[in-house]
Each structure stands twice: as structure tokens, then as C-alpha cells.
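Apart from one protein chain that is not included, each protein chain of the complex appears where it belongs.
Labels run A, B and C following the written order; every chain starts at residue 1.
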């Protein structure tokens, strides 16, 4: 079993126009910059991007937005300082936005990966973000029914990996990466260091079963 | 912050009669034998035990069953070879049994720990174990609505720990231990080795926030 | 109906037959009992990764006696080892793998299989024993290929391949293929379809010990 891709370009080659794409990262940490650059080069467009933020400055997701490749963003916090390209596209009405509370975003992603049909959360009950959603009261407390959030592909950033697709992470770069790897049909991991020997089974964070492609990209932001 | 208890006896002292108790382990692996023995000594009775199995031979949960301390068992697989004490109590009608599919058991426990109100699972749809439960069809597939499973205490077995309550595990002894630590109001971890220095933050499996008491118990089954 | 006079695969032969259909690179869960033996017969050159629902991906061979790690077991509670590329994880992650469609094939035993794909493998109608389900119901809803490995008929000669199951169900319409000592059958929307007969058996003879109709 060898899930290693020869290059970033080979890793992102199967992503078609219109794909729903999860992209790991929070702020500037744990973002698969190499894969995003390769995707930009590859040319896929009309993408739905599921990520916590909507890019900042001229890097990462902001590059995809600047190049007009993104049709829809599903995220919790598009207003990171410097999210100029998201704001420009949003104000021009060129992009659809779905704002999801961060914990609900994480849980909807996990729910998809875990093969469940939905969950009841107290988060956002009674607020604008629960508008139109099914709710119920249990033991006097209000809950919102939330649906799983699936994706065709996930772009993941990890610290180390092996040919079986096992991954471990560095510090807070872990964030959404493990849960997104679970939820996408095809998860592509950019790892800072691809090991020849298998990772220690005790320290694997994302088991290889959740990863379809691994590619080395040595740079750290 | 120091969550260390001086002895197994001190660790289990607060468990009252009638408590709902999660006990980690699967088969003979990852069972908190030291804490169970201390609990037997302590005398609490009328317990609800939530665990994957219902004990085997004369050790672990079987000891509590033999001593008549258990009023109810919630588990997925009470029929481990050698579950003689469970079978004896069950056949005598002395014990209430709730059988839950293993994945639903794990997910109900996690749901409690994660502050959610329930989840929809395809598991057991259309079977005896979904009888009387709310169901719904989503995209042509049947789902059962399952409720969170809370507990007053959890008895956890870990390999290593520190005074903050951080834990790591050994091999398949991990099983239900991390998820039960999340779900109980008060989680008590028996660790084979209590370290003076903090665990490496990258290799912590159960963060200390989920653990209220740690106690060293050097033996491994 | 009896199975007398029919050619029957021995357990080891049946395990070897199932193993032929496990492709290189697949993730496989082997159920408690006979299915655990399938891994011993997968042809050389195929790397198959075995999932054990108690929290191990990459189940390796049985350890030599005396070298067991008493806390490293599989779902059948047997001592095992960890294969190259293995990982450990807790229960909610383990069942996410099962329910979430990440495992490719599960091989399970059965009491009964119906022509509509219904499976009964966790409880009988004898309720003097406490019921025990384990992970079977999670596997059958989540794993895309469910292979059943069982005797074609019960010891008393009564059929196990039925029009409808009489025992409590594990899952509805979940079985894809059944491997028995007498034949291999696919479950299709029209019911059981013959894949192959154990050499020497005729379809008529196998049909005679099968309640449901076998389409050829």
C-alpha cells in the first residue's frame, strides 16, 4: 500500500470544477499552502470551499478567491483581519456565504465522516443562525438539528506521514485537519516530512484509512 | 493543579450508592482493575454500570456482579466467554439489562461528553434494538434518534498520566477509556505510571480537563 | 431437506475461498469466529489492512506464545500484534470508520440470510440467554461490501438461506454476498443469484437445501 503522490500537481489532479472542498487550517496555522498553490495552477473553478476562515492577505484560500475560483464559502469566521479578497468578492455579490458556528462546523464535518445522519446541538438555538432549522426542546433546553457536511475532497496539512496515510500534526496546526480528513471522499495530505518507516501506532492522530493521497511539501509557513 | 489521589481507596471514596458508573475496557484490555477492587472494598451498591462487556471470570465487573452491587448494566456485549456472574444475575432476574450496539454506545457516551442533545444513526434501524425509538428517513435511508448517555463517575485505565490529569494509553487498552472520561461528571483514572513531569502535549490522548482524579496503580493484567 | 450427499468445503477451504475476493489494498473487518481465519489465506503479494473494532487498524499475526501483550487484543479477544503501518484509536473513532463507509469489506458469520439481503446474526428466538450485539449492527450499515461466511444449512438440516429471516434482524437489505460450504451466492434485487457451486454439486441439489429461490 503506497498512497504517496510524486508531486503536489499529481495530488490535486483529480479535483474537478464544481467540487466541494474542505481545506484545513485556522488563521495562519495548519493551512495546506502547497496544495492550494497546486490547485490554483491546476485550474479547477466553481469550487465550494469549506474552511474555518476565508483566507487573509494574498495567500492560501485568498489566492483562490482572488483568482475567482470559488463559488461558495462555508465557514465560521470569514472576517480574519486582512480577508480583503473574501470581502471584495462578497461585496460584489460574486460569492455565496454560509456562516456556521465553529463548533457546529466541526461537528457537522465529523458527523459526515462518522456516517451519522445529524445531531442536536444547543448552539445557536434562538439565534439568526438557526433560522429555518428544525428545533426541539429536551428537558427544558432548546436544540437545533444540524445535518452532516460532506465534501468531495479535503486538502490537509500535517507534520509527518507515512505511505499508509497515517498522519501526525504540529501544535495548533492540528485544528480542522483530522476531522476534515474523516469527512471527505478523497483526502489529500501535504506533509512536511514523509517518513520511510511507519509512524508509531500510539502517536498516529489521523489513521491512514481516512487519507487517500500523501505528498511531501517540506516548507513550513 | 494537582489531581493526584494518594490511594485507590481515596480515589473512589466519593462514589455513592446508586451512582451511574462508566467503566472502561474491552474484553480483558484497558479495565481499571485496581479501581474496581477499591470500589468493591468501599461498598457502594445499587450501581448502574455502563461498559462494553459485563465482566468475565471472577475479575473486574464480574466481582461487582458477584457481590450484588449492580442494579443495571448498559452494554453492547454481555456474553463474553466466562461471563458467569452476569449470566447468573440475569437469569435470576436480579439485574436490569440495556443492550446497545457498540458504536451507538460509544457515540451516546461521546454525545454526552460533547454537550449535544442526540444524534441520528443508521445503526439498528428496523431492528429490535430500535423498538420504541424515534426514527426518520433521510434521502431514502432510515435513521434512529439516540440520546446522550451521561454518568456520575467514570473509572478509567491509562498507561501514563500527570498531575494535570493528562493521559495516554497502551495499545488496544485505549478502547472506551477516552470517550468515557469525557462523559462522566467525575472521571477517575488509574494509571500504570504517574509521571512527575507533564506528558508531551502532542501525545496526550485524553486532555486533563476530562479527568478529575488520577491515581497510580503499577500492575498490568 | 438435508445437505447429505453434497460436496462441502471444509472451514479452511471456505476461508481460502473468501480470501480470494479480498483485493490488494483493501480495509477489511473480520467478524468474530470463522471470519477471523480469512486473513491466513489471502494470496501473497496483497497488502490488506485489518480493522478490529476495539481500536486497532492493522491487525498483525498472532504473537508467539509467551510474547503476548495482554492489552493488545482483537475484537474476538484473541492476542494479536500490530502490523506495519498500524494505528490505535478510541471507540468513537473506530465506529466512525465502520459507519462512515471507510472500511471496504466486512466478513461476518450469520444465523440466517434472506433473499432481500436481510441479515440475522446476533440473536435467536431463545431468550433464555442475554442478548449480545457488539459491533455487528454498525458494520452492516456502514461497510459497502458485506460478505457472509457460514454453513449452508443448520446442523438439523434446516435452511439458513431464507425468503425472510425469522430471527431478530441485524440489518435490513445489507448482505452483498454469501459464501457457504456448498456455494457462493450474490444478493441481487431479484434475490439470490448463483456465483459458483462447490465442485461436484449441482444447482438442483443446492436449491433443494435452500428455502429461497437461487437464480442462475
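Note that in this section a residue touches a chain if its C-beta (ideal position, glycine included) is under 8 Å from a C-beta of that chain, and two chains touch if they have at least 3 such contacts.
Everything quoted here is computed from the prediction, not taken from an experiment.
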{"item": "Contact list for the unshown chain, restricted to visible chains", "value": "A, B"}
{"item": "Selected from B:21, B:116, B:129 or B:215 as touching the chain missing from the view", "value": "B:116"}
{"item": "Selected residue (touches chain absent from view) among A:14, A:57 or A:122", "value": "A:122"}
{"item": "Touching residues on chain B - with respect to the absent chain", "value": "1, 110, 112-116, 162-164, 166, 182, 198-199, 201-202, 204, 207-210"}
{"item": "Chain A, residues in touch with the chain not shown (by the definition above)", "value": "26-30, 52, 76-81, 86-87, 90-91, 97, 99-107, 109-110, 121-129, 142, 169-179, 205, 220-221"}
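Assume only the chains that are shown with their structure count from here on.
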{"item": "Averaged-CA centre spacing for the pair chain C and chain B, given as whole angstrom", "value": "29"}
{"item": "Chain centre separation in whole Å, for chain B relative to chain A (CA means)", "value": "32"}
{"item": "CA centroid of chain A to CA centroid of chain C, Å", "value": "35"}
{"item": "Where chain A touches two or more other chains at once, by residue number", "value": "114-116, 202"}
{"item": "Residue list for chain C, restricted to those that touch at least two other chains", "value": "82, 88-89, 92, 95, 98-99, 141-142"}
